[in-house]
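For this view, one protein chain was removed and the others were kept in their places.
By letter and in written order, the chains are A and B; residue numbering begins at 1 in each of them.
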Amino acid sequence: MKTKMVPMLLTLFTLLLVAAPVAWSAESIHIAVSAPLTGNFAEYGQNWQKAISMAVEWINAAGGIKGRPLEIVYGDSKSDPKDSAALAQKFTSDNRIVAEIGDFSSTASMAAQPIYDRAGMVQLSPTTSHPKWAPGSPWSFGIVGTQAGEGPFMARYAIERLGKKRIAVLHINNDWGIASKEYFVNAATEMGAQVLGVESYFETEKDFTGVLTKLRGLKPELIYVPSFYNEMALISKQREKLGWTDVVVMGPGSLYSPKLLELGGNSVNGLYTSAVFFPNDPRPEVQKFVKGFEAKYKATPNMFAGVAYDAINLMAETIRKVGTDRKAIRDELVKTKNFPGVTGKIAFTERRDVVKDYRHLVVKDGQFTLFDK
Amino acid sequence: MLVPQLINGLTQGSLYALIAIGFVIIFGTMNLVTFAHGEVYMAGAFVGAFAMSLWHLPWFVALVMGMAAAWVLGFLIEKVAFRPLRTAGHMPPLLITIGLSIILKDLAVVLFGAENRPVPSIYEQTVRLAGVQVSVLQLVILGLAGTLFLVLRLVIQGTKIGRAMRATAQDHEAASAMGVNVNRVFSIAFALASCLGGAAGVMIGIYYNAVYPTMGGTAGLKGFAACIFGGLTSIPGAILGGIIIGVVENLTVQFLASGYRDVVAFLVMVIVLVLRPQGLLGRKLKTV
Partner (left out) sequence: MLELRGVSTRYGPVQVLWEVSLTVGEGELVCLLGGNASGKSTTMKTILGLVHPVRGEVLFRGRPIHRDTPAQVVRAGIAPVLESRRIFPQLTVYENLLMGAYTRTDGPGIRQDIEAVYERFPVLRERRGQLGGTLSGGEQQMLAIARALLARPRLLVMDEPSMGLSPLYVEKTFEVIQDLNRQGIAILLVEQNANMALAIAQRGYVLQTGRIVLADTAQNLVNHPMMRKAYLEL
């Protein structure tokens, strides 16, 4: 009788823990997220939201942060600088909120930066990679790496690994795209390549036939395209349709997403890119994230989900160490030296951004594969 | 690269023209402007894209389905937004269509998601014509647009309902006195305009390989510009206007930069309107 009671009680306990919402004795800890939940960049914002919600669920299921549940206050910025600045006003004046994660684009993050700076609240962006961003305020942090690191990496890839010397650039016309282009072009020029022409397009553009026709006239061996997977898929398909096949296409890690393969189909075969996040990475933290994400959302997480997941976990970890004081959180974050993120180790430089390890990738038979020539 | 750019512009422009004709038909018969036309185009594009990517139907079936869906949607919009307000002047229906455009766009985001939906590629080959490499798809689109222009002309010039539409446009009370059911003519005109917009949507989806909820915004604006450019009430004017805007855009990309394409296109439009306020092929409005 007595021996049977123990497992039963244990089972009951476990069931209670899992099934019933945990009855929190303490007040929630609030973290704000400013992200494009609707609008042209909604899919990126929704990727964040999925990864962050899952991470918060896990944290709270494991008892929260020192017994206090974590709660996210989402704000939809549409990645529009007007909205991200307005959200910054709202978040910084809300005393419950201890820190902020966001925004998506460099433009939106930088528009909100002075507000977080004045109020003294951490603004940790999962994706902002403009080299001028994190140094812009002692309260700003970037974890995705910057084009200052990625640009030269891609230039070396194009020139030294692939041996392409005649290069043209087609970039998205926003802060991120312009910085991407500049770091790449400067590095490529230094390495002795000839940059034949630089063209840009606006975020909403879908018709690339004109600009591709123009670039084709310059007869480059390689086009470098700092863009997102949506436009890259269109650029590739339209390039194919125009019959422009004697050119190599390359773009930065922003392209590394299963969506590119899905949207681009055959046309993205042979595309060169890089990545900081691999779903197939055997490290346990990566596998835990990927398996959990796949089980919950029936989709493989992309880099955007990965960096958002790292951002929330890093923030939670920091708060666990120093509590909820806005200033204390900043001072602790700065010291981060060895955080095991799913997008690689996070260690902040004195500019409060990180240097990432990139991998050489190429699309082969509809899959991203390591380029190892 | 000049000839390929001209072909790019012509293809693009012929699709603007299809949208523009919708504005002309609606403005011409009902003297009203609809701001939901871009969203009807978007809806047609989505139906076409689903037909091809989910149900794996051939593109021409997808085209017919997209056109049919746009027809029905146009018919409903006319019933809901315009019919009850026929005597309310210009403003109320205009505002309702702005509202409808937002609702349709947001509905599409909710139903289909904000992201681009891929559309399968067709006619990926190219052919050489007089030494110039031309995309077969571009030729197909040009051919289709041309066919639609012709069919539309035949309907409007050569059929009873076309004649009733023109008569209604010129004098709806007199047409009514002749026994024309003016409400029915308005319904059909609106549906026909929407149907052409839907056709343009399906074709643009195929051409750019993507459809997305916000696609109606710029397309509607360009179509409206082409319609004004051509003189508001002239179908040949709208076709000409659409093609000129398309070609100017692509020449801007070639000789200036991609970012200036819309600026230059609208600038040319403004200059034309300053020189010819009635548009390219428009008549001066009669003061009755």
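Definition applied: a contact is a pair of C-beta atoms (placed from the backbone, for glycine too) under 8 Å apart; a residue touches a chain by one contact, two chains touch by 3 or more.
Being a predicted model, the structure only gives us computed values, none of them experimental.
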Visible chains in contact with the missing one: B
Residue of B:104, B:119 or B:180 touching the missing chain in the full complex: B:180
From B:114, B:164 or B:188, residue that would touch the chain that is not displayed: B:164
Interface with the unshown chain - residue positions in chain B: 160, 163-164, 166-167, 169-171, 173-181
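Everything below uses one rule, namely that only the chains that are shown with their structure count from here on.
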Separation of mean Cα positions, chain B and chain A [Å, integer]: 38
Chain B residues touching chain A - in the complex, by the definition given at the top: 1, 4-5, 8-9, 11-12, 109, 113-116, 118, 120-121, 123-126, 133, 135, 137-138, 208-210, 214-215, 218, 249-250, 253-254, 257-259, 261
Chain B contact footprint on chain A (complex, rising order): 38-40, 42-43, 46, 173, 199-202, 204-207, 209-211, 213-214, 216-217, 230, 233-234, 237-238, 240-243, 259, 262-263, 265, 267
